[in-house]
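All protein chains of the complex are present and in place, except for one that has been dropped.
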Amino acid sequence: MNNAADTIMIFLVLTNLTLLGLSRLGTCIRIVAVQGVVLGLLPLLLNGWSLELHLVFFSAAIISLKGIVFPWLLTRALRDLKTQREVEPLIGYGTSIALGMVILVICMWLGSRLPLPVAAMSTLIVPVAFFTIMSGLFLIISRKKAVTQVLGYLVMENGIYTFGVALVQKQPVLVELGILLDVFVAVFVMGITMFHINREFDHIDTDQLSRLKV
Amino acid sequence: MIILKLLNMVIALAAAPLLLGIINRTKAVFAGRTGQPLLQLYYDIWKLLRKGAVYSRSTSWIFRVGPVIGLSVALIAAALIPFGGLPAVISFKGDLILFAYLFGLSRFFTVLMAMDTGSSFEGMGASREVTFSTLSEPALLIGLAAIAKYTGYISLSQMFSSLNLSVWLNAGPAFVLVGFAILIVFLTENSRIPIDDPNTHLELTMIHEVMILDHSGPDLAMILYGAAIKMWLLGAILIGIVVPVHSGNALFDISAAMLFMILLAIVIGVIESSMARLKLLHVPQLLIGATTLSILALVLILR
Partner (left out) sequence: MIYALLLIPAIAAVLSLIVRSNIFRRIILVTAAVSHTVITITAWNKEANPLLNGWLMLDKPGLLFLTITSVLFLACSLYAFGYLAGESGRKEQDFEEGIFFTNAPAAIFCACLLAFLTTMTLVTVSQHFGLMWVAMEATTLASAPLIYFHRHHRSLEATWKYLLICSVGIALALLGNFFMVIAASAPESNDKSMILSVLLQQGHLLNVPWLKAAFLLFLVGYGTKMGLAPMHTWLPDAHSESPSVVSALMSGALLNCAFLGILRSYQVCLAAGLGRFCQDLLVLFGLISIGWAAVFILGQPDYKRMLAYSSVEHMGILALGVGIGAGATFGAMLHAVNHSLTKAMLFLAAGNILAVYKTKTTKRVSGIMTIMPATGIIWIAGFFAITGIPPFGIFLSEFTIVKSMIEQGRIGIAVAFLAILALIFIGMAIAFLNMAQGRKDDSLQIADNPDTAISVLPPLALGALTLMLGLYIPPVVNNLLHDVAVIMGGY
């Protein structure tokens, strides 16, 4: 288990666990940004640093989106807020990390149940990608703020992306671009909605969004 | 062979207080001071041993027996830990669990004697000590379990002697994780910044220091010496895992290990100089993080 891909996978796990245990929103955004940059390097790494034009382009696009644009958007949204910059979890930080470990073990088991038909760079990819997706989902359901929910969505997206880049080798460029664009627009639309929520309610706690019931 | 074993013990007992001297000197250099002499702790212990002890009328025999137990436990633990290729004096299957709980025993008596004084500050320190150690214990044990699983031995001596630098090629990430976990345990158990500040003079913020406020003379000397040995032993474990140099040449191995020990002390000094103490509320998070790292390493190795 010794190669750069493994290291990146473990890095992913660690950043996810950190996100589960962190209380500062700004730091969370920065961690997701770092995660994005590292993931942007993944396609280059998996192809042995061969500098094909389309790979480099793809990498650059991922890094600039996940590492720069999204964090910038979220930081801006955060800056305009007059609310506290704490995460405000529904489930405590310690409990979140402990649950994270349980999820990790389950994902490892799941990964062993689904053997890949093709050889992969690292046997950690499947479980770690699952774990990243699960952590993202967990963040979405266990945190109150709209910003944190968007962060959770991004983490989940990162997990899916890891899976895609690491295992699906022959993705046509068009699909890659489409996916990039979609994620970009999704975050953008969410950002605008967040802005409206902020203006309408003077806060971005989604637990206040509870008038619509039954 | 027996000579090597005894040599290990002698080095541990003789060099342990030096470690604290190096840490303090590093901190002094960072702060731009000349600092205390490297051998300050030796002087302190010597000075304390020549003084008489003062006992409060409200204390019982527990207060007097505590330091003795603390020191003897440290001595037994020193017999269990191999250092730089030198085998441990005693070694048997499963001694790593004994090692972990020897410190548990000494902590138990430290806490008892702190409570024995009836001082509210010491009780507060005791409660913090217990809380944090409950959280750091799993980190240490699971970390050691990960190494045990990797090497296939559950005796500390066999475990450490079967490690060598090639582990970094085979299971590098897992060893980094265990290394960090044990570093955090090291900082916690030895009450260093960012968990506890050994130099603080405010009882409210103390953890370990506040528990021994009432001790004086030879008792305090025993506690200080015991703490120094504990720091040495945890350091030995840390460098045994992170930089296991086993060339076969005993002299080379010992000097390498000594060198790394000094390096570790300098690193601790740097950490203490560059970080602030954590809020007490955040310490459990750090310790849970350390446990998480250990579990992750175990999962990686088990896979």
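In this document, chain identifiers A and B correspond to the written order of the chains, with residue numbering beginning at 1 in each.
In the analysis below, contacts are C-beta pairs under 8 Å (C-beta built on N, C-alpha and C of every residue); 3 or more make two chains touch, one makes a residue touch a chain.
Note that the structure is a prediction, hence the values are computed from the model and not measured.
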Thinking of the complex as a whole, which visible chains are touched by the chain that is not shown?
A
Option from A:Gly26, A:Gly94 or A:Gly164 whose C-beta touches the chain left out
A:Gly164
Contacting the left-out chain: of A:Asn16, A:Ser59, A:Ser96 or A:Gln149, that is A:Gln149
Missing-chain contact among A:Ile63, A:Ala98, A:Ile133 or A:Val147 belongs to A:Ile133
Where the missing chain touches chain A, by residue:
113-114, 116-118, 133, 137, 140, 146, 149, 153, 156-157, 160, 163-164, 167-168, 170-172, 174-175, 178-179, 181-182, 185-186, 189-190, 193, 196-197, 200-201, 206, 209-212, 214
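Rule of thumb we're sticking to: only the chains that are shown with their structure count from here on.
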Taking the mean of the C-alpha atoms as each chain's centre, how many Å separate chain A from chain B?
38
Using the touch rule from the top, collect the residues of chain A that touch chain B in their complex.
1-2, 6-7, 10, 13-14, 17-18, 21, 93-94, 97-98, 100-101, 104-105, 108, 123-124
Listed in rising order, the residues of chain B that touch chain A in the complex are 169-174, 177, 284-285, 288-289, 292-293, 295-296, 299-300, 303
